[in-house]
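One chain of protein is taken out of this complex; the other chains stay put.
Showing subunit A:
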Amino acid sequence: MKIWFKLYLFSIILFSLIFWITVFVIIETFHNNTLTQQVTNSLNEHQNIYNGINMDIPAYEKLQRYSRDTLSSTQTLVSSFNVYASNYNSDNFYLELYNDKQEVIFSNTNFIDNISREDLNNLKPNTRQYIIKDIGDRSYIFISSILKFSDDNYYFSYIYDLTNIYDERSEQYNFTLKLYLCFLVVFMFLMFIISNFLTKPLSKLTQATIKITKGKYSERVSVRSGDEIGILADNFNHMADEISTKIDKLQEQNNEKQRFIENLTHELRTPLTSIIGYADYLQRSKYDEKVFYEGLEYIHKEGQRLQQLSFKLMDLLLIKKDSFEFQKYGIKDICSQSIGTLRPKILEKSIDIELIGDDFECYMEQDLMQVFFINFIENAIRASYEDSRIIISIDSNNQQVTITDYGIGMDQENIDKIFEPFYMIDKSRTRSENGAGLGLALCTKIAEFHHIKIDVVSELNKGTSIVLTFNNNQGGNQDA
C-alpha cells in the first residue's frame, strides 16, 4: 500500500472515529439529561396525583361511614381517577389502578396487556417504584405506589410515554449521520490532495533512486522544504554526489589497473618473444657462429631485462611500511649519495649538477629514500640535453626539496600519467637504459610511507621541476 494512501486511509478512519465518539457523547448526554428531566417531571406528577387522591380519601371514608348511599371504595377511586385522567390534557400520560389481587379496576391505556410489571412486585406502602419499558416501538415510564383506602390496598400506576425523547435521539443521530457524510466527502477530497502533496517529494525521490540504480548517477531531486523530507532529499542528493564521485574514482582506478595489466603484459611479452624466438631459432637452424652468439646475447640481455622487471615489480608490490625502521637522517647526505651513485650517467651527458640550500633532517628509511632520490635525479638526467644542468635545492624552512632540470619537459597529459606503473614518455630511450617504467610508481609508494607530497611543474622543451614537500618530521613513524 502506498504511503499517501495509508496516510489518506488512516486519517479518514481517525476522523470518523473522533467524529462519532464526540457525537455519541454529546447526543447521549443531552438525551440522558432530557430523560432525567422527564423522569423527575413524571415523578412529580405522580406525586401530585397520589397526594391529591390521598387527601380525598379521609373525606370519602367519612362519607362512607355516615351515609348509606355512598359509592363503594373502588367506585370512588375510579371516579377520582377519571377526574385526574381527564383533567390532564396530555396524550402521553396514563393512569392505572389495580386492586390487591392485581386486577385492573381503572385504566385509560390501550396497550398494556400481558406485560410483566416489575414495578408492582414487592411494592411496599409509602414507597414507590418506577421502571422504563419498551412496548412495541414505544417507551414508557411506569411509576407505581400503594394507595390505602378503607383498609384495602390499591396499586396505583402513573405511566408516561417517553417515546418522544427516544425519537428525538434517533433524529439527532440521523441528522448527524447526514452531516458526517457531507463532511466525509469534503474531508476525503481535501485529504486526498494533502496526502498526495505531502508524499510527492517521496515519489520524486523514488523516481530518482530508480534512475540512479539504472546508472544515471547525475540524477538529483529538487525538493525545497525545511521538513524531514526536504532534509532527506538533501541528504539523498549528497549521497548521490558521493556515490558518483566514488564511482568515477573506481572507474579511474579500474582504468589504471587495466592499463597496469596491459603494460605489464606488454613488458613481459616483448622480452619473452625474443627469448623464446631465439631459443627456438637457434635450436632449429643450422649452426652459424655469428647468429648463434648474437642470439645468445639477445637471450641473455632480455633475460636480464625480465629479471630487472621482476625485481622492480617485487619492490613495488612487496614493500610494506612495517618492515622498515625509520631513523633521522639529513636530506643533503641522501641527495649527495644519490648523485654519487649516478655519477657515471652525469658524466656521460656532461651535466652540471648543483646541490644548494640548508640541510634539514627527517625520519626515513635510508635505502628507500635513496631509491626515491635516485629515481627522480635519474629521470632528470634522462630528460636533460647534453651539457645542461640540474639543480637540487633544499629549503629547510618549508621542508622542501626541488629537483629542476632544463630538458625536454612534458605536457599536462604526460604529467598526469608519469606516476603510473610502466608509463614511459619515450619508450625507446627508456628501454635502451633498461628501464621498465616502474621507477616513479615506486617513488609514489615510498612517498606514501614518508608522507611526502610530490608536485610536478613542467613545460615542454623548457624543463621540469619536481617539488618534494616533507609533510612532517616524523616521516613514516607517524602511523607506525
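As a working rule, contacts are C-beta pairs under 8 Å (C-beta built on N, C-alpha and C of every residue); 3 or more make two chains touch, one makes a residue touch a chain; residues count from 1.
Just so we're on the same page, contacts and distances are computed from a predicted model.
Peer 1: Between "Stage 0 sporulation protein A homolog", "High-affinity branched-chain amino acid ABC transporter permease LivM", "2-oxoglutarate oxidoreductase subunit KorA" or "DGPF domain protein", which matches the UniProt record of the unshown chain?
Peer 2: Of "Stage 0 sporulation protein A homolog", "High-affinity branched-chain amino acid ABC transporter permease LivM", "2-oxoglutarate oxidoreductase subunit KorA" or "DGPF domain protein", the absent chain's UniProt record names it "Stage 0 sporulation protein A homolog".
Peer 1: Hey, which of A:33, A:235 or A:273 is the one touching the hidden chain?
Peer 2: From the options A:33, A:235 or A:273, the contact with the absent chain belongs to A:273.
Peer 1: With the missing chain put back, one of A:294, A:325, A:352 or A:448 would touch it. Which one?
Peer 2: Final answer for the missing-chain contact: A:294.
Peer 1: From the list A:127, A:285, A:398 or A:461, pick the residue that touches the absent chain.
Peer 2: If we include the chain that is not displayed, A:285 is the one touching it.
Peer 1: Tell me which residue among A:79, A:153, A:265 or A:327 touches the hidden chain in the full complex.
Peer 2: A:265
Peer 1: Just checking the interface: what residues of subunit A touch the absent partner chain?
Peer 2: Considering the whole complex, subunit A reaches the absent chain at 262, 265-266, 269-274, 276-278, 280-281, 283-286, 291, 294-295, 298, 301-302, 426-428, 431.
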